[in-house]
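Take this structure first; my questions come after.
Only one protein chain is missing; all other protein chains are in place.
Now for chain A:
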Amino acid sequence: MDARRCIGSGMCVLTADEVFDQDADGRAVVLRPEPPAATRDAVRAAVELCPAAAIGLSTDR
C-alpha cells in the first residue's frame, strides 16, 4: 500500500472493507496485511479498481 499515491477515493474500502479502511486524512490503511482467503477476490478487485494504482499484491503465500 503506497500511501503517497493514494487519492482517498475509498474504492478499496468499498470493495473489501474487512481489509481496508481510511484514516482521518482519507488515506487508505491496510487492516489485514495478510487477508483471509475468503476476501481474496475482493482484494484482487480492490487492487484492480484503485484509481491511483496505490495497492500492490504480493503473491508469496
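Keep this in mind: contacts are C-beta pairs under 8 Å (C-beta built on N, C-alpha and C of every residue); 3 or more make two chains touch, one makes a residue touch a chain; residues count from 1.
One rule holds in what follows: contacts and distances are computed from a predicted model.
Only one of "Aerobic carbon-monoxide dehydrogenase large subunit", "Heterodisulfide reductase subunit F", "Translesion error-prone DNA polymerase V autoproteolytic subunit" or "Cytochrome P450" fits the UniProt record of the hidden chain, and that name is "Cytochrome P450". Think of the hidden chain as still there; on chain A it touches residues 7-11, 13-14, 17, 21-27, 45, 48-49, 51-53.
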